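Incomplete set of chains, arranged as in the complex.
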Amino acid sequence: MASSSHMYSRLLLTGAAGGLGRVLRPRLKARCDVLRVSDLGDLGTAHAGEEIMPVPLQDRPAVFKLLEGVDAVVHLGGISTEQPFDDIVQANIIGAYNLYEAARTHGTRRIVFASSNHVTGFYRQDEVVDATMPVRPDGYYGLSKAFGENLARFYFDRYGIETVCLRIGSSFAEPKDRRMLATWMSFDDLERLVISSLNSPVVGYSVIYGMSDNHHVWWDNTPAKHIGYRPLDSSEPFRAAVEAKQLTLDLNDPAVIYQGGGFVKAGPF
Amino acid sequence: MASSSHMYSRLLLTGAAGGLGRVLRPRLKARCDVLRVSDLGDLGTAHAGEEIMPVPLQDRPAVFKLLEGVDAVVHLGGISTEQPFDDIVQANIIGAYNLYEAARTHGTRRIVFASSNHVTGFYRQDEVVDATMPVRPDGYYGLSKAFGENLARFYFDRYGIETVCLRIGSSFAEPKDRRMLATWMSFDDLERLVISSLNSPVVGYSVIYGMSDNHHVWWDNTPAKHIGYRPLDSSEPFRAAVEAKQLTLDLNDPAVIYQGGGFVKAGPF
Amino acid sequence: MASSSHMYSRLLLTGAAGGLGRVLRPRLKARCDVLRVSDLGDLGTAHAGEEIMPVPLQDRPAVFKLLEGVDAVVHLGGISTEQPFDDIVQANIIGAYNLYEAARTHGTRRIVFASSNHVTGFYRQDEVVDATMPVRPDGYYGLSKAFGENLARFYFDRYGIETVCLRIGSSFAEPKDRRMLATWMSFDDLERLVISSLNSPVVGYSVIYGMSDNHHVWWDNTPAKHIGYRPLDSSEPFRAAVEAKQLTLDLNDPAVIYQGGGFVKAGPF
Amino acid sequence: MASSSHMYSRLLLTGAAGGLGRVLRPRLKARCDVLRVSDLGDLGTAHAGEEIMPVPLQDRPAVFKLLEGVDAVVHLGGISTEQPFDDIVQANIIGAYNLYEAARTHGTRRIVFASSNHVTGFYRQDEVVDATMPVRPDGYYGLSKAFGENLARFYFDRYGIETVCLRIGSSFAEPKDRRMLATWMSFDDLERLVISSLNSPVVGYSVIYGMSDNHHVWWDNTPAKHIGYRPLDSSEPFRAAVEAKQLTLDLNDPAVIYQGGGFVKAGPF
């Protein structure tokens, strides 16, 4: 438990060498005594208060060791794009199981799980979805994230381990196309979302979409108001430039029609 | 299709000589290469980039010609107050059919259809309504708008023509009575609503209530968040003056109880 | 009001020469002192207790006279297949208006309105629909029936005239194809539905799907349980024969996918 | 009725000597010609435009007299903490009945009833509740407030007396603990809520949760948007200090898990 002025003494950040992991690494460090970071990519050298533990998620004993002494986890690790099924099974399905089993064994209190909007990517862009509606995954990646969400639900119902699933939209430095005008989440808003997920008193099993305060959106976070996430950024300042690059869209293209964008027609591998 | 920096090359604005038509005419001109305007009222002379084509909506061949070469339509035309049924049938029912048939024939991509809050005018003022709830029209005008909405639904389901139905509240220079504190939409917000309806990437068949960011409201636009409409005005600055004129209300008066206001007791003609 | 042992003294049956009208004519006669029948088709000669008044529904003065002295109406009249829009406007839209205005003028208590499953024909056959869900008409006929339903809603909200809208499936001597295994309603069940609609103490504005107790169905009548309709027949005894005639179906055919069947691809005229 | 520039000539404030009563007393005085105040606690001396009438709510004749000449009531009176059942029955159940009977007798137009979040206190802190969901009272106090809400529903359905039920969270000078980061309502927001409840044109029977614009919340006021309440304060500026005092929480403690906080384990008496 917290031995300092932080709510969590030791946090684990998986996927710390990825795009979002690099963003969150220094920001999470400010919220705990020790930040343990893990990834298969290059993690550089440990900064003050950091522990570096590179671990493949499918390596069960290593993952068990990774969770030792950890109060809470921000789990960005695993594959985050559409890839062949066999790879995704290893990293995202078996990997998620390993993580939750380790959390159960070590008594980890809470996991913030990077799920994805691709869990519901086969809804249309003219539909507004909330987290109580049935999933419609748009590929193997989305399927693996839906599996991870259900796993989290089970570990809460059975063992009381709390999880906030973040169905992240598109978190980049800026929105790149018209789809991202709806799905974009700034890095600062990503931080706000993760911190509110870590600090909210009671989360049980919760699911929230990760997006900035964009004007046109496809997701309604009313069922997750208890998380207290308030985005402060917006895709709106980027609208004119983005629309100018993409004046017209082909409404016969599934990547235009469905929320998942290009993912809905990736593969088959 | 767009041959310039605009999403739409040629837009058609019907009802261009009416109250809202005059407001939107210059603002839509700024969004397209050519704005075609139509009305039975006085349209003045054509400004640069304008085409004037006065057409009665019940005149089918004329309406077919009106749609020729048009990318998208903002359809304000027809009767917009409670009137005898026979007049409303001609302008709003047969007229709407003519418009959609013309759109089908010419391959028009999208229609922004001025529907009305009177489609749900028989809900009470202490109920909050959204666009998925059953309609409760408050008169022949409301019935004709409900017909237009259903027609649009059919032309999307059958032929893929996209429509955004705007259930417009009360769009005037300022709110005139206590009912309008809830229903008012400023002209600038009207423009925002129409532009977002035109520019949203995928709208399919969508329905959205048209109101400013008023404090007390009767309509919940959650199901239309994908449209991206964000009102910036509000009836609140007008509240004190409006309330001072109308301190008390007669709660036995249907025009006070129901959302449709005076419409609910107009006629029978 | 009833001057005898019947709930209604004089009933009006429109469309009495049509397929369902001929079925209901003798059965309704048994429920009232006088049965007034109307149609443009051949109505034969009046039986005891019958009044024959052939009236085109678009003839307003004639329709006003038709309703005189009538306690309740079973309104099957008008066009009941997909036809050119102009014909449907006359018979089903203007005709319905004439009927309700006449009912308002004469104080008719209740109308049983033959609506149609084609009001929601663009739902898929793997969806279960109830009467609170948004309409999805599958053609001009379906649009006109949706208009009639909304008209009935208005005349109840405004004037207190009660209506039961029957969204009739397929009422024939027997089911003819696999779609009708879901949509079929026997003539006896049709009678049960109409009688329960007439006799239920309070109906306000109600909507109910008309089908027999078929095994696979697309419609859920839970919101209309107060009508008290209990079908006693079923399409099941016809299943083997029907399936044998139509072993396979083309799932690329809209007429197979959507509830409206062939209507969804009729026209355009 | 209003004889001046105020919507209400004479307002009654019960519970005027309590924590919230003292806050509202001067603010309501500014909204009416005469403010009648009542409480069993010390009400001091009457200010200009005030009438002081100390009355025990269980004293029926006294309560009848208290309502005489009153246009509207802000009813804060009664017991507002968890207490033995017998006390609560007298003040909150019999007292509420006396108040509504008096309102019926005197033709009082509207009552703003201080209900409580404890009406739904047994929902979890990771659930988002709205006023259409079943109640889950967390004690005798919550039960008595649920009774008061139902009583108000009945007096509207039967006699047309309008009520706005305020399910007040925690209205104090500032939030004292992490639970109150969700439930806090500033005194200024309390005033806004009460005034909008009094001034909204049509309220019928409405229920609204009383909270400031806090970031993480458990209540969704969408069904009460017609009231027009817009909070301007927030618990957020107090977050850092509050969290520092209460870094960790015991998730095995019902007072942490459930929305009602400590109330859910008060008693039994």
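Read from first to last, the chains carry the letters A, B, C and D; within each, the first residue is number 1.
The definition used in the following text is that a residue touches a chain if its C-beta (ideal position, glycine included) is under 8 Å from a C-beta of that chain, and two chains touch if they have at least 3 such contacts.
Model, not experiment: these values are computed from the prediction.
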Full complex, copies of the single sequence (shown: 4): 6
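Definition applied: only the chains that are shown with their structure count from here on.
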If a chain touches chain C and chain D alike, it appears here: B
Interface composition of copies chain A and chain B: same or different, split at half: different
Chain B-chain D separation of Cα centroids, rounded to whole Å: 40
Centre distance in Å when chain A and chain C are each reduced to the mean of their C-alpha atoms: 52
Contacts with 2+ other chains: residues of chain C: none
Pairwise touch network: line, ring, star, complete, or other: other
All touching chain pairs, where touch follows the definition stated at the start: A-B, A-D, B-C, B-D
Of all residues in chain B, those that touch chain C in their complex: 85-86, 89, 93-94, 97, 101, 104, 122, 132, 134-139, 142-143, 146-147, 150-151, 153-154, 157-158, 264, 268
Complex interface listing, chain B residues touching chain D: 124-128, 178-179, 181-182, 214-218, 220, 222, 243-244, 247-249, 251, 256-257
Partner chain B, residues of chain D touching it in the complex: 1-2, 5-7, 109, 160, 162, 196, 199-206, 222-230
